[in-house]
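Omission of a single protein chain aside, the complex is shown with its protein chains in their original locations.
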Amino acid sequence: MTTQLVIQDLHKSFSDLEVLRGINLEVAKGQLLSVIGTSGGGKTTLLRLIAGFETPSRGVIRLNDQTISTPLDVLAPEQRQIGIVPQEPTLFPHLSVFDNVSFGLRRFSREEKRARVGYLLSLVRLSELENRFPHELSGGQQQRVAIARALAPEPKLLLLDEPFAALDAHLRAEIRHDVRSVLDELSMTAIMVTHDQDEALSIADAVAVLRDGVIVQMDSPRAIYNRPVDSGVATFLGDAVLVEGVIEGNKVKTELGSLSLSKEFPEGTVGRVAIRPENFYLQPHLDGESIVIGRQFFGHDAIIDVKTPTVVIKARTSGPLSPEIGMKVSVWVRGTVSFFPQ
Amino acid sequence: MGIANDSGSSSRVDLYRVRFTLPNLERITVKKLLTASLALVLGLGTLAGCASESSTNTNESITIYSGRSETLVAPLFEKFTDETGIGVEVRYGDSADLAAQILEEGDNRQADVFFSQDAGALGALANENVLVELPSEITSLVPDIYRSEVGKWVGVSGRARVFNYNPEKVTSVPSSVLDLMDPAWKGRIGIAPTNASFQAFVTALRILQGEDVARDFLVAMKDNAVLYESNDVILDAVETGQIDAGLINHYYWYAKAKEVGNDNMSSKISWFESGDVGNLVNVAGVGALNTSESTLTFIKWLLSEESQRFFADTTFEYPLVNGIIQAADLPTLESIEKPDINLTNLSSLKVTLELLSEVGLL
Partner (left out) sequence: MLITALPLVYLVLRTVELGSSEIQELIFSARSVSLLWNTALLVISVAVTAMIIGFLQAWLIIRTDIRLKRIFTFFAILPFALPSYVAALTWLTNFPGIRGFLPAWIILSLLTSPYVYLAVSAALVSQSSKQEEISRTLGLNAFETLIYVTWPNVRGAVLAGGLISALYTLSDFGAVSLVKYDTFTRAIYIAYRSSFDRNVAAALSLMLVLFAVLIYLTYKTFAQGETQSSTSQFASITKLGKFRHPAALLLSGLGFVGFILPVLSLLRWQFVGQSSADSGQVVRAAINTFGYAVSGGILIAIFSFVVAILTARFKSRFSLALERILWITHALPGLVVALALVYLSNRYAQITYQTSFIVIVAYLILFLPNSFAVLKNPLEKSSKALEEVAQSMGYAYRAVIFQLLLPLIRKPLFITASLATLTIVKELPATLLLRPTGIETLATRLWNAAGGKEFAEASVYALIIILLAGIPTVILTLLQLPRSSTTIASREVNKEFIG
């Protein structure tokens, strides 16, 4: 695995507001890195710095061992070979689909253009639409064209800025899958910023959590979900109930019982425990101390709100067997949980 | 059943349309609004009328359309009101504009008196029978060449066209204004083709020597002349040596001479040979649109010694009433060897303007 993009100690301030405060990142060739963070957390600024639209206040960006951004010298965007897919499908409204996709292929011959555009449109499954104009396309189709357009000049790196945010929920899953397979097909290195954890976790090779201008954790989707570095990351990447706990042996003692840990901590450490909905197991029980107070039914599964004597928790249960509101239940915790010392 | 079907099938559309085009609904609103706004306009319109320039606090007053500028004649008009008790309302503007406006007004006359900068505009109104005949006791005050032969207007002050030149550059005064067509004058002579006095001179040229001569002259001027906005700018240009000579009205030179002193004038004025059209003497004059007593009083007053002196002393124009002494230094009006022309005929401004624009001088 060769490293394609390296970012070192990247800072960016707008007047007196420091948006990025020291970003360090490495992206390997062919990898899809997902950068996740809250809105306004500096994600878009990071992408714009990589694309060359902004000048860093400090730090270095290197692409394929070529330094492309320093506070003193920024390589012009058109010389970077970095493609970008914006949040809203920003197609050139005066150009057809074909002309949009071939926009970056001006030095190609007619035949080469035709072949390349045809190939890319087939990748994004829009072959029949090349003569349409942007306003004649649906949102999802427009975004596919935007992706084909960005890929056309064979960029070394593709930047995706919340590419699915403007789409309907059911479209999102489908396109996200398509994007992943197109990237694989072309062995394309890509960075996708998003605030949607499903999006980040489902298709990325690695996830970086950007918070307050720094990357607090970067790891594989599975690792980052199961072993968040702090309670903030834990709750950001998915629902979690936070309860107080004390280390006793290799377990943590909480009001919901003694729970297994994936890591060891010194005896007696006080801290907080993050328990995800799928960690809970509910057992209907007439003498149960907890009571079901809410239910979101999804068919295949359900999220149940349960009031225990001390806290309100969210538990994921199988859909068909989910308890009704008002039922008394016993609450069990299974699997390992994350512990964050105070 | 049929009826029910009918209304049923189109009810949506019809109801919709009925609701939104109910005629009286819209009319009431619109009508009320418009009535209210008309009242508002009339109210505010009167407010706008508050700050009138009129000196009227007497019940008797006349309206003057004045082609002569406010700075010059307003003090004179004030004096008139003081002396006679007759108020004046004045509409100032360009003589030709005001003449056109009077014609356009038709029988809805607003002005009692038209005080024009030149005889041409007066002639135009006289020809259209807008001006009334003045009593001979008034017209006889002025020599007949400076008034309408049928008594429709009368000159108030005289203004002579002169050749203004720099004696260091021009050693002999050309004998005729037509001599300026010589290419030797290229770039040396200044004219003001948009100025009414110059245009009156062109009209005179047309009438006395024919359309073709006038056209040839203007074509030559297009080549030779430097174009200026007005007489005083030409005079300044000759004085400062930018050009060698210019065609202006006499009183600009005398006014300047009074301001800086005769000895400090670097340019001179002169007349062409006897009877040359370049020596045209035009007048500023008045015509009446009715013969009411106040109107006639005003015209008579303009020809009184007092106001004749005013023009002689203030503007260095020639007083026209027999026996009134002109400003010192000026050659007498009688001594100017002017061309023989009926000033009423200067009214054909239209043809002159067409000629000027055809040649490209306008």
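Some points to look at:
Order of writing sets the chain letters: A and B. Residues in each chain are counted from 1.
Note that in this section a contact is a pair of C-beta atoms (placed from the backbone, for glycine too) under 8 Å apart; a residue touches a chain by one contact, two chains touch by 3 or more.
Treat the numbers as computed from the prediction; the structure is a model and nothing was measured.
In the complete complex, the hidden chain is touched by one of A:27, A:46, A:61 or A:82, namely A:82. For the options B:86, B:99, B:162 or B:220, the residue in contact with the chain missing from this view is B:99. Within the complete assembly, B:194 is the residue of B:84, B:176, B:194 or B:290 that touches the hidden chain. Looking at A:53, A:119, A:298 or A:332, the residue that reaches the missing chain in the full complex is A:53. Between the chain not shown and the residues B:114, B:146 or B:228, the one that touches is B:228.
For chain B, the residues in touch with the chain missing from this view are 19-22, 25-26, 28-30, 33-34, 36-37, 40-54, 63, 65, 69-71, 89-94, 96-97, 99-101, 103-106, 108, 110-111, 121, 124, 128, 194, 226-230, 232-233, 347, 349-350, 353-354, 357-358, 362.
Chain A residues in contact with the hidden partner, per the touch definition given at the top, are 44, 48, 51-53, 76-84, 86, 88, 90, 92-94, 103-104, 106, 135, 149-150, 152-153, 155.
Operating definition for what follows: only the chains that are shown with their structure count from here on.
Separation between the centroids of chain A and chain B, computed from CA atoms only, is 83 Å.
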